[in-house]
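Below is one structure. I have some questions about it.
All protein chains but one are shown at their positions in the complex.
Here is chain A:
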Amino acid sequence: MFANHKYIAFETIVIKEIRRFSRIWLQTLVPPAITIALYFVIFGNLVGRRIGEMGGFQYMDFIMPGLIMMSVIQNSYSNVVSSFFSQKFQKTVEEVLVAPVPNYVILSGVIVGGMARGLAVGAIVTMLALFFSDLRIEHPLITVAVVLLTSAVFSLAGFINAVFANSFDDISIIPTFVLTPLIYLGGVFYSVQLLPTFWQVVSGLNPIFYMVNTFRYGILGSSDVDVYWAFLILGVFIVGLYSSCIWLLRNGKGIRT
């Protein structure tokens, strides 16, 4: 397949993915915005005023990067898992499988679609945050890089979930029982410095902890983790998950009988 044909195929998949979540914006874009706005109002504004400072910042300012990152993670993941599983379930995935589209183009298109939703929701939440806090970005490059890479990691993870899922229950188990606890324990609402040493070490095993803190470093200039270490972890996850996804596609796991 010529390079320009591959690009057209890639663009087609991305457009299709974006059209899908845009068409059902009441299910995909509005609910996360409302949920995060409530977090801002309740935790940031009402409870936050009594908490005072966290990690050297007003509580609202402290939780804002974590809440933006939470929305990016959840939406990147859920877009890919629900879109690709639906394609499997309805057999519409066959449309692209019978076409001469290389596996890496299929994967890249689906992943960029997931990232697009994660970033769209992240942008909406960031705009909402402006009503509650004066947003200053200390390290724009780090902020953009970490949000893009994190969104890619969870889009890839969502793809693996979709490949193995056999029912609609299977696509909600990981987000409910794994992703949400990891996000909540990833330092979104508190500084890890508040925890006893043992739990600080345990937090260090949670990859989301690094992503949230690096994003916080990008916005506030302060973090509980070493930023370079965080980027290394993100890189390892992307390479590992991407390779796994390509292997699954090549072997037709869950999509070719």
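One rule holds in what follows: a contact is a pair of C-beta atoms (placed from the backbone, for glycine too) under 8 Å apart; a residue touches a chain by one contact, two chains touch by 3 or more; residues count from 1.
One rule holds in what follows: contacts and distances are computed from a predicted model.
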Record-based protein name (UniProt) of the chain missing from this complex, from "ABC transporter", "Pts system, iib component", "N-terminal half of MaoC dehydratase" or "Acyl-CoA dehydrogenase family protein": "ABC transporter"
Hidden-chain contact residue, picked from the options A:52, A:100 or A:196: A:100
Hidden partner chain, touching residue among A:8, A:47 or A:182: A:8
Touching residues (missing chain, whole complex) on chain A: 1-2, 4-6, 8-9, 11-13, 15-16, 19-20, 23, 87, 90-92, 94-101, 252, 256-257
